[in-house]
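All protein chains but one are shown in place.
We call the chains A and B, going by the order they appear; numbering starts again at 1 in every chain.
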Amino acid sequence: MDNKNLTLLNRIKDSDIYFSFIKSPTAIVSTLILIIIFFCSFFVELVTPYNPFDPSSLSLMDAFTPPSWTEEGLAKFILGTDGQGRDMLATILYGSRISLIVGFSAVIFALVLGVGLGLSAGYFGGKYEMIVMRLTDVQLTVPSILMALLVDGIARGIISRELHDEMAIYVLIFAIGISEWPQFARVSRAATLVEKNKDYVSASTIIGVSNIIIMFKHILPNIMRPVLVIGTIGLALAIIAEATLSFLGVGVPPTTPSLGTLIRLGNDFLFSGEWWITFFPAIFLVILAFSINLLGDWMRDTLNPKLN
Amino acid sequence: MVMLVVAFVSFSLFNFVGDPINNMVGEETSDEERAELRETLGLTDPIYIQFSRFVVNASKGNFGISYQLKRPVSELISERLPATIELVLVSALIALISGTLLGVYTGINRKGFFSDIILAISLLGVSLPTFVIGILFIYLFAVILGILPSFGRGEVVSLGYWTTGFLTLSGLKAIILPSVTLSLFQMTYIIRLVRAEMMEILQTDYIKFARARGISERSIHYKHALKNGLIPVITIAGINIGTLIAFSIITETVFQWPGMGFLFIQAVQFVDIPIMSAYLVFIAFVFVMINFIVDILYYFIDPRIRVKAEAVSG
Partner (left out) sequence: MKSKNLVKILIAIFFVFSTTQSFAKTIKWSMQGDSLTLDPHAQNEGPTTMVSRQIYEALVTRGLDMSIGPQLAESWEATTPKTWKFNLRKDVKFSDGTPMTSEDVVFSILRAQQRTSDFKEYISTITSVKATDDYTIEIQTREPNPILLNQLSNIFIMSKKWCEKNFAMAPQNWDAGQETFSATNSLGTGPFKITLREPNTKTVFKKNTKWWGDVEHNLTEIHLLPIKNAATRVAALLSGELDVVTDAPVQDLDRIRSSGAHKVQSTAQMRTIFLGMDQAADQLRTGNTGDNPFKKKEVRQALYQAIDIEAIKKKVMRGQSEPAGIITFPGVTGYTKELDERLPYDVDAAKQLLADAGYPDGFEVELRCPNDRYVNDEAICTAVVGMLGKIGVKVNLFAQTKSKHFKELKDNQGDFYMLGWGVPTLDSHYVFHYLYETGASWNKVNFSDAEVDAAIRVMEGEVNLDKRNAAIANAWKIVRDNIAYLPLHHQVISWASKRSVDVPIRPNNEPLFRFSNVR
């Protein structure tokens, strides 16, 4: 077991990716930031004693406490509190967790759908391929935000209100995911087309290996690099899309606010001097998206120069 | 064909998402009044008759009456159409012009300090949600500096069916912040596209020949390289008009721009189906038109461009 891990580690160490990673300060810094953010968001219970979603633990009299370094700030609320007396840091981290869950789920949804369709389209060809590619064309022309709004609008009409609040997060994942799959489909189709004609694939076909095994065992590993790049950039897009939808008021319900919801709620206090209520979630969102984009940019340059 | 499918989708929206009657009347309306209204609206007819009526009405621009605003949807849309179109056009121009200029600069000066800055900012631009930029702009230019208006279209001049903000000073001032906000995302996109094109073209043989013939760098960059690099940019920009229309929803919300996007977002919140279905049909129409135009362009331009465009957008 140990041995195996060691060889894997060595392999990573020897790879060109690792080499270019330690050579790139932007990549290292952005990865570090992302690791910190991911850790704090997913293990937020360990990071902060506050639970902003438990109304009975809040005290309204704590509301509008400024950040701790200002004159009226309190040490127990590092970034201050919002209008309900919730600790800003805890609220942001809980919100970031929701943003990240939506972002990751949407990208995974798009990835599975896109790679599945693109791979099979490239592999089987014919009418099926034509239909899938035509679909990606159509889907690409429909902007993500519009798609998401429509899906949400229809969902609101169809499912009851109580269900909608529960379903909102899934609707959101579906809505954002559905607008990102064509990118994956195109790349995986293109890569499949290249791989398909290589000798080892023809050989496998001749010795009777099933199509599914060829696709997943042989072709899939070869398209992982571009898919990873698109997935990373897609994650940033998905997080921004989620924030935008929540800002527009059609995202997650305010009882479980994401970063976008927090910015929308804080926006009301922009002129009244309580700048921290909207500033911190906004800056957090930008840092998050910027780090992911930096990493994605670096990955694109390193892993797949063709895509640049 | 596409239009028919979209028409059917929006028709189903109208008919199956909630009971239109319940959406229109208050709870104190009696059952007889409801039945009477159902009859007047033709909701008792068979589905296919209703659908054909919907298509005929839609092609005449009649989408019924908004649940929330109680006014004909066609009237609401035509009132707000000019605002959105003007906003989108100005943003497209800003994005295209400044995006191309900055893209050429970074394409030529690949390693320069300013190029790095521009690229870093463009990446930041992709990471900044449009609504955050909008709020920032309002705070900076409208509240702190107090030089630009923060909402609305200013004074508009009515030209028959069209209202324009281009003919008054307040109208021109009012369009600055929303259009710049809307254009930023597209601009960063175009910068990267033009830069990649320029870098590629500057490697090609005919540029090398041109250099060998002693043509000045300036002329090479702007006359030979840019010209070739621009064709895909314009096509992509054309397609992105659709994206701009969609993103105008956000900009219009932040700046209270009285356009269709603002109308639509309120419709989504109120589940105002007639407006939603009309907007859907309208957007589909715009996309079909743009695709049609782009297809014609492809026909005239080297088919290679299509492949290239795909690679870039991927």
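Here is the rule we go by: contacts are C-beta pairs under 8 Å (C-beta built on N, C-alpha and C of every residue); 3 or more make two chains touch, one makes a residue touch a chain.
Because the structure is a prediction, the values reported are computed rather than measured.
The residue from B:53, B:173 or B:211 that touches the chain not shown here is B:173. Among the residues B:130, B:150 or B:179, only B:150 touches the chain that is left out of the figure. Mapped onto chain B, the footprint of the missing chain covers residues 24-29, 37, 65-72, 79, 135, 138-139, 142-152, 169, 173, 253-256, 258, 269-270.
Residues touching the missing chain, restricted to chain A, are 54-56, 58-61, 63-64, 83-85, 161, 254-255, 267-274 (touch as defined at the top).
In the analysis below, only the chains that are shown with their structure count from here on.
Our note on geometry: chain A versus chain B, Cα centroid distance of 24 Å, whole angstroms.
Every residue of chain A that touches chain B in the complex is listed here, in rising order: 138, 140-146, 149-150, 152-154, 156-158, 183, 186-187, 190, 226, 230, 236, 240, 243-244, 247-250, 260, 263, 267, 270-271, 278, 282, 285-286, 289-290, 292-294, 297, 306-308.
For chain B in complex with chain A, the touching residues are 2, 13, 17-18, 123-124, 126-132, 135, 139, 143, 196, 239, 242-243, 245-247, 249-250, 253, 264-265, 267-269, 271, 273, 276, 280, 283, 287, 290-291, 310-311, 313-314.
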